[in-house]
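Read the structure below first, then the notes.
Every protein chain but one is kept in place in this view of the complex.
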Amino acid sequence: MSSVKDWAAPTPISENRSGLIGKGVDRYEGRLKVTGTAPFAYEVEAPSPPAYGVLIASPIAKGRVTLADISEARVAPGVRLVWTPHNVPAQGERGAKINPRSQRGSNPALAERVEHFGQHVGFVVADTLENAKAAATLVRFEYAAEPADLIFEDRFGAAEQPEGEEDVRIGDFEGAFAGSPVRLDETYVSPLQNHAQMEPCATTAWWEGDHVTVHTSIQMVKGGQHTLAETLMIPSTQVRLVTRYIGGGFGGKGQAYDDLTLAALAARELGQPVKVAYTRQQMFQATIHRPAVHMRVRLGAQPDGRLDAFALEVVTHCRREAPFTEHAANFARSLYAAPNRLTGHRLVKLDIPAAGPMRAPGEASGMLSLECAMDELAEQLGLDPIELRLRNEPETDPETGKPFSTRQLVRCMTEGAQRFGWDRRNPTPGQVRDGRWLVGLGMAAAIRGNFLLPAKAGVRIDADGTITLRQGMTDIGTGTYTILAQITAETLGVPLAQVKVELGDSDFPPAPGSGGQFGAATAGSAAFAAGMNLRKALAELATGDPNSPLYGDDPELVTFGGGNIAVDNRAEPLDRLVARAAPDGVYVEGSITPAADARDYSQHTYGAHFAEVGVDPDTGEVRLRRMFGVFAAGRILNAKTAMSQITGGMIWGVGTALHEYNEVDPRYGSFIAQDLAGYHVPAHADIADLSAMFLDEVDDKANPMGIKGVGELGIAGAGAAIANAVYNACGARIREYPLKPEKVLAALP
Amino acid sequence: MKPFTYERPADVASALTLVAKIPGARFLAGGTNLVDLMKLQIEQPTHLVDVSRLPLAEIEDTPEGGLRLGAMTTNSQVAADARVRARYPALAQAILSGASGQLRNKATTAGNLLQRTRCPYFYDTTKPCNKRAPGAGCAAIGGIHTNTAIFGASEACIATHPSDMAVALTALDARVETKSGSGEARVLALESFHRLPGDTPHIETELQPAEMITAVVLPPPPAGRQIYRKARERASYAFAIGSVAVAGDRVALGAVAHKPWRAEAAELALEQGASPAEAMAAELEAARPDGHNDFKLKLMARLGAACLTTTGAGDGQ
Partner (left out) sequence: MKTSFTVNGQAASLDLDPRTTLLDALRERLDLKGSKKGCDHGQCGACTVLVNGQRINSCLSLAVTHEGDAITTIEGLAQDETLHPVQQAFLAHDAFQCGYCTPGQICSTIGMLKEAADGWASLVTEDLTADVVLTDEEIRERMSGNLCRCSAYPQILAAIRTAGGLA
């Protein structure tokens, strides 16, 4: 196993001779996307015309299907098959046999047992989408409904400690808190939220013999492949899963859903390609969501602001059969110094759709609590909110004592304050007006963990010099194609145009996929390793080839640049070398594994958000006026795509603070918002002047390239900055998100 | 969607005859609401009579000094019209505060008036709804939805009318011109065009079966200033949680009732010299919030008072 010490040595990435690393090059697949020619899963051309599958959802929250009458639907125009719990083909149990990494916890498709409103209980395939949709309305179901636990707040008494978890206690929180001269004890509530990816889940599937090919919208290639293989009860080698373009994931497409299962099953049954997409309504009811979170924050401080005692206790919920914990307290374990600490989670099991990861799980909700509590405490103490944070800046990780690999939180805050004009903030709320608008400023810190997972990549060079990187990785809009092209081109010293990147195929060397902000570091490090291995192979090829000007040179002295391979002033173009010495091309793989000592460091990305909002005193409407963020997230691979990730995350924070929530009907277990008119993600008019910057940073403890993730950092803390700005604008301290007009209005004098 | 047939008659008379003759036939104009609801099986026409290309898309000056908006004028067309912008700014503002640019390019004047509620229990067809299935019950009552009526709700329905445009038209005292299959023409005041739910919430307007809106007529603009303001849960592309239109001395409220709500009590109070806040308080005396939508009292009080203050309605009485 490698050590982080190995990662400090100079590399083609750190040397960055052609300057591709960090450069804001256009998105690799951008031309396809702006011309509408990037095929998403539902749009992939199948070998023959596909039939259309449509799903039918349960109107009850819990119970079972007692009758499914398909007689009318079966004979409706164009119908090819109608499946219900009573005639759907057998499916293997998931996660049990073939591969332990497959997702567990989801039912086989069309189970007779109903575990949440919106669970699919029927499936119709027809020759056209119109016929399939019409026939789906003709299947008649009867149910035996059972009492269901639907309301989070009603079930707090039944909250359990998540399996295998303990509260983290350091020092004596209760004792220290009781003795603290300044105390805060408040509860913050973050609502249930939906991913609302623009592209609904979709699959196109076909069979050739006993092999199935599925094009599907999924963030995790291998997980999807193994899950489907288990479901179909065939070896994974007979499943090819392809996911070239994904219309947004955000964690919600980390797992296989019924579109994948049923498209594959139906294509086998019919001997014809089948494609299936969720409706927008099904996206709400039958995928995962971010659960609601209750967060009790207690802070005990000295009059100078130093924290004696800190606690963040979280209660959240999940579907009864699909345990998942929104770890909204974890971030706080590394954020502020305080000798006496308590953090932990409790979980309520409900009969509603499954909770699961959504962009920055944990931080996105959790920071809405502590980062407002710090604002409140700062006011109690008469301190500037930044000053309070500076006074609680730890030297080492406040819980583990481990050194930070890098930590530029202070600089993020001070640099941001200066650029944003934080000194113009009037600490007394409700003092600034612009026309009818009450104007306020707020800030919050950001922290998000950094991770590296095992991954592989393959790279080949062909006789024409084209270098092709292949990886079972996904690009969900994150810029993966682009950064992998940059890494590969820089590693091999070739122009960007000479590099091709192929992703999202289970036939390619595996990578864990997109999630947890680990994609760039993980996939990128494997691509870098593959590139380094190709350098080695080419150096050996050239120095061992009597026809090469490098013949007989020490392979260790070979350099790459400008498309050439060289030693001193002897050089030849890569394409000439390969065409001559390896006309079939050269293919190598590379891999990355976490360093054995990586966990000896406390490793995170950091940032600071600054927001200016206006509050309409007539309506309680809040409008963002300005937002700025400063972030430190390791070496930035692409200035443009990284910025897009970060500002996108900040805008998610705006939505979290002001717009987004869903609720469960207490009688039916259904979500109230089931479409994009009911569930408000930020629209363009909600986002005023919003920008960000990155601090220079290289984290040589993170991975061989010193990079970190940026996909989730932007949302962490962003909503709290908005909420703090709302308080500053109008004096309304609303601890239950989002800050929608009716709540702000109620709090206004 | 259930199967249906489609035709596009060349003139109004043929369209009226077709809809009168064919059971389950419906007029199709911009389709932005009807097609939406057909996809959910909430609307299930057997036959669509496409009226979108009928010669009803003109905006004409009336001899009285008002404007006649053809039924098939698009929302965009009306909001862009120089006469509307100059003389009926509240109408332009109301239209432009609704939906999106794309939707306004298709949505028509007549269709806007006939759009159905956005109550989530109406849209979720697994729930009882007296609008969708008369007598089934109302799932919104006892639900947790807050964007419900504070005026004129019934035990059968607490939904609101979602239109912005119709609120401004109510304040502007617009009239609706219709024709029916027999060729009979009628004129209805917009403020009495929509109905309160009572025990027949599925009957939303005074239109008879096979009766078609042919135009909306604006009287000459009233003396005094006009305004339309809307509160909502995001800055754009969202339905109102409350809105106010003021045109001269007339006031109408949106998202508070099953119909655009003319605030007659407020108007009367203003006439009697009340302040804007007093006028809104007078109007809201009749409000009956249900515990979930109580915020609308404060919202309408403040938003209404702000609008009346801006226009100076009631000044000089």
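All chains are identified by letter, namely A and B, in their written order; residue positions are counted from 1 within each chain.
Here, contacts are C-beta pairs under 8 Å (C-beta built on N, C-alpha and C of every residue); 3 or more make two chains touch, one makes a residue touch a chain.
If you're wondering where the values come from, they're calculated on a predicted model, not measured in any experiment.
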Report summary line: Among A:T400, A:T414 or A:T647, contact with the omitted chain is made only by A:T647
Requested in this report: Have a look at A:G53, A:G118, A:G247 or A:G442 and name the one touching the chain we're not showing.
Outcome: A:G247
**Report entry** Absent-chain contact - pick from A:M473, A:A523, A:V558 or A:L690
**Finding:** A:L690
Report task. Among B:A168, B:V217, B:A235 or B:A265, choose the residue that contacts the chain missing from this document, as touch is defined above. Result -> B:A235
Report task. Extract the touching residues of chain B with respect to the undisplayed chain. Result -> 1, 3-6, 8, 28, 31-32, 35-36, 39, 48, 50, 52, 76, 79-80, 82, 85-86, 89, 92-93, 96-97, 99-103, 105-106, 235-237
**Report entry** Residue ranges of chain A at the interface with the undisplayed chain
**Finding:** 24, 26-27, 29-40, 42-43, 128-131, 134, 195-200, 245-250, 277, 279-280, 476-479, 640-641, 643-645, 647-652, 655, 675-677, 681-685, 687-691
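We take it that only the chains that are shown with their structure count from here on.
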Query - Complex contact set, residues of chain A against chain B - result: 57, 59, 77, 117, 130, 133-134, 137, 436, 616-621, 623, 658-659, 663, 665-668, 670, 672-675, 677-678, 680, 682-686, 740-742, 745-746
**Report entry** Complex contacts: residues of chain B adjacent to chain A
**Finding:** 1-3, 39, 41, 118, 120, 123-124, 126-127, 139, 142-146, 229, 231-239, 241-242, 295, 298-299, 302-303, 305-306
